[in-house]
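The complex appears here without one of its protein chains, the remainder shown in place.
Letters A, B and C mark the chains as written, and numbering starts fresh at 1 in each.
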Amino acid sequence: MSTEQDEPTAETTTDADEAPAQTPGDRRREEKQARMQVTERERAEAAAAADETVQLKVFRFDPEVPEKEEPRFDDFHVPYVQGMTVLDALIYARDEFDSSLTFRHSCRQAVCGSDALFINGSQRLACKTQLSALDAPVRVEPLPHQDVVKDLVVDMEHFYDQMEAVEPYMQSEEFPEGELEEQRQSPENREKIKMSTRCIWCGACMSSCNIAAGDNEYLGPAAINKAYRFAMDEREEDDIKEHRMRIMEQEHGVWRCQTQFSCTEVCPKDIPLTEHIQELKREAVKSNLKFW
Amino acid sequence: MTVHEHDVIVVGAGGAGLRAAIAAHEEGADVAMVSKLHPVRSHTGAAEGGINAALREGDDWELHAYDTMKGSDYLGDAAAVETLAQDAPQEVIDLEHWGMPFSREEDGTVSQRPFGGLSFARTTYAGAETGHHMLHTMYEQVVKRGIQVYDEWYVTRLATTDHDEPADRECTGVVGYELRTGEVAGFKARNGVVLATGGPGQAFDHTTNAVSCTGDGQAMAYRAGVPLEDMEFVQFHPTTLPSTGVLISEGVRGEGGILYNSEGERFMFEHGYANNEGELASRDVVSRAELTEVNAGRGVEDEYVYLDMRHLGEERISDRLENIVHLAEDFEGVNAYEEPMPVKPGQHYEMGGIETNENGATLIDGLYAAGECACASVHGANRLGGNALPELLVFGARAGRHAAASDRADAKLETGRTDESEPEENLDAPVEPGAVDAAGGDTAADGGAVASGDVLEGAVAQERQRIEGMLERDDGVNHADIRAEVQQTMTENVNVFREKEGIKKALRDIREARKRYQEVAVSDPSRTYNTDLIHTIETRNIIDVAETIALGALARTEFRGAHWRAEHQERKDDEWLKHTLVSWEEGRPDLWYKPVDLQGENKVYEPKERSY
Amino acid sequence: MSQSYDRGLIEDFGRWREFSAGMWAWILHKFTGWVLIGYLFMHIAVLSTAIDAASGDPATYTDTIQGLESLLVVRVLEIGLLATAVFHILNGVRLLMVDLGVGLEAQDKSFYASLVVTGGIVVASVPTFLGGGVV
Partner (left out) sequence: MAERYSSFEPNGATWLLQRITAALLVVLLAFHFFQLHFLNHAYEVTFADTQARMEDPAYFATMVLFLVAAAFHGLNGIYNALVNQGIEGTRKTIAKYGLTLAGIVLVAQGIRVAMAMAGVTIS
């Protein structure tokens, strides 16, 4: 039933074999009108029924604004639509109710790692958490174990310091001779480091780790994972790997991990963090035993 | 007043900014990056596809250049296109040496895959998250080199001299606002400023871009007197999730996913939009088809169509498209194994931008631009998949190098007005575009340049005053309302389908938004992490950039690449083989044209029918 | 520099409802560990009566041990000790597996399994502990 057309445009998309009195386009437009009226009425009714709203309890704090100096929780009732995420609800609350509501967010698709929050008692990315998957009221707090700057914004400096403490950059120095020639890496090796390279620095793991909470110098799951990403990359020479193991073996390195799996459970990118830390522990023991 | 002084200031820390910073550092310059986000939060991280580079036996930079020129619908400038194709391979190798986890072949070499519009499988990639790996790999290099990063510092304005002719002006630094403390400080650049602030996706209300993609660099450069080039060319992606704009990759259709409308028709075939390619037709064709369906009343909820991959079977889906299943689940609440996914077209990429030459230099001395915010003009009227990432590498590096060395020689492309440029005299604008009323406060009217005394200090002082003004105003309009208005009118009228009256309506609405912006107020009085203020400043940038897009769209009376006009259904090479430029002059936009450079190193690119 | 509000660690104690299996395992392991090391010190103290026994009065030792063992409360405590030890051992084995990288994806299930097995062994041991010699 397709019609041959050179250039599809808005005007030329009708079917030929339909009732003559009324073009299919007209009919559809009428139906559309009718549908719209119905849906609008439905929406109005639903909104009136109030069970279409979701209650958010959001942590508020601002050291500079007198009424927010004492931390408190604010309630927002956000109209629910199918597919709505916690971030969508926060944006709605900010744009419609209180433009001083402050939280980091950028990509809305779980790659920038800005909006890791403590939602209903667990570290999650607000952008990839569907409201329908949560019990109401939805309690939204800044990440635990980090200083709160304002509302849902926490100080990430310590996290960044730890990430950068593990020398998170490729240090291999021997490159192939030829012009425009890459170093070789086996697909297996690439597969081995694949999960570890997915980290988006959201800090959820660090926030969930109660060892990191107690020991401020502990490198934490994300940084150790970053070190793993390089230590296991076959492109780096052996002496660099040994150097990396030295960093991992320090007192506040891998040994602090108590295999509680909290980090692994909250990681929005499903990185097997605990597994990586454990593997580095074994590597450390192995590389030391070699020299006995 | 605090002034941070460095040789090179890079504004924006996404792919282009990081690459520029590394290049400038390699030149021995003292580099600092100033970014409103921490570098790893940048939107480069969302790029999925890959990096085109002629690396292998049988491929050649000339083929890459040819493909790019053809894809651009002959609106790319040959010098820039050829530079891209020539430099891309070395850039990819550098990335690899820096540790980028590229996908690999059995023999350990970097994998390449075929991409739409390419005559050779030359797209290098790292899984389905090439941008993420690229961004992180380059940030790692920045850490390694100890390059200073001022993160969560929002650059609100350039410090440029106020010579009458923009070409005589000089950029000496930028003004930044620290989110954490509310401090306004100057950043003095001894050698050069590189703008790498990304695209203006937020000019539309449905976009795959991050909320931070507000065209800041473009708007700042524009107000300082640098022309914006080819802004009407906006790429729309046909498959984005309706509620968030999250991108569903072309891979779904590549694997055999089908599109159908509310009546269950496989419209790409049944309504004859693309009888050969069907769902795999190029992005603009599919986007237009979807919107045609919706406009004809065959959309679901009058908004979207369905993308269905259930028939591929659970095994194949979980093997090859697992990430798509997660996206649909996490962002739309849809189980893609059991239901079709709702999709609609969304703004994806801005081909135009700050006019630069192939070294990333703008016509203002000391000001460079690279990445999506810039337009050396490699993408012309339409960007090929896999060409955005090499662009930001190649031109990021060149901009960084030149900014560090202050070396402005040897560019084939000219910037600014020349003998060959021609003015637009008959633009049928419905309202006077540009600044509303400079007397009513300069919030939307400033020209960017500073009159007297130390340029940077003057700019900081003015900016501080402007910010205080916005914070202190008690009653006024909320930026969110203004922004939403602009976004809606752009999406309604300057979208995939453009017709004259619609574009005019958009220009009127933008005018209205400008007027309302005169009364904008920031209700959050705090100096600590005031995102209300940041969004308010961004909104002005969105207004300025949206206006240039609409003006270009109104002026260009032809159908070329991503720019479709209802009244003008063919490409008019006789009349329109030229770039649209919009310059901000004395508070109002001035539209003019310059010819396309089709003279390559070894050949002339003759415009041909763009068919695949 | 703006000041900031640190919520400290207090919040954690209200969160125990949200603890995951791995977290409970860690807490129980630590708790049972403390009990066991405490018991070890007590055990050596009680056995120290053997020093007197060796120097001529064997009854000191025998009476102490048998006297304690005849108390119901000691028997019950011994069951508790068994539970503590068995859980610590089973979870310890689980942790050894984790250290060796075996079955990490089933770490929560293995924790529940060690709880169930501990319960089973304790119930099964009740007759042995309570049988015979209680006054």
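One rule holds in what follows: a contact is a pair of C-beta atoms (placed from the backbone, for glycine too) under 8 Å apart; a residue touches a chain by one contact, two chains touch by 3 or more.
Values in this document were obtained by computation on a predicted structure and should not be read as measured data.
For the chain that does not appear, the touching partners among the shown chains are A, C. Residue A:R256 is the one among A:R124, A:R256 or A:H276 that touches the chain not shown. Where subunit C meets the chain that is not shown, the touching residues are 30, 33-34, 36-37, 40-41, 44, 47-48, 50-51, 53-55, 58-62, 65-66, 69-70, 78, 85, 89, 92-93, 95-96, 99, 128-129, 132-134.
Seen across the whole complex, the unshown chain contacts subunit A at 211, 214-216, 242, 246, 249-251, 253, 255-256, 258, 281, 284-285, 288-289, 291-292.
Convention: only the chains that are shown with their structure count from here on.
Chain-level centrality, scored on Cα centres against the all-protein Cα centre, points to A.
Separating the centre of subunit A from that of subunit B, both taken as means of CA atoms, is a distance of 23 Å.
Separating the centre of subunit B from that of subunit C, both taken as means of CA atoms, is a distance of 62 Å. Remark: subunit A and subunit C have CA centroids separated by 39 Å (rounded to whole angstrom). Contact with two or more other chains is made by residues 63-64, 149-150 of subunit A. Shown for subunit B are the residues that touch two or more other chains, namely 180, 527-529. If you check the complex, the residues on subunit A that touch subunit C are 61, 63-64, 71, 121-122, 144-145, 147-150, 155, 210, 213-214, 258-262, 265, 272, 274-275, 278-279, 281-282.
Interface residues of subunit B facing subunit A in the complex, by the touch rule stated above, are 37-38, 40-43, 45-46, 55, 89-90, 93, 96-99, 101-110, 126-127, 129, 131-133, 136-137, 140-141, 143-144, 180, 210-212, 241-247, 269-273, 275, 285, 288-289, 291-293, 295-298, 301-302, 327, 329-334, 478-480, 484, 497, 522-532, 535, 566, 569. On the side of subunit A, the complex with subunit B involves touching residues 1-5, 7-10, 13-15, 25, 28-29, 31-32, 35-36, 39, 62-65, 81-85, 88, 94-96, 99-100, 102-114, 127-130, 132, 149-151, 153, 156, 160, 164, 167-170, 172, 175, 180-187, 190, 193-194, 197-201, 230, 233, 235.
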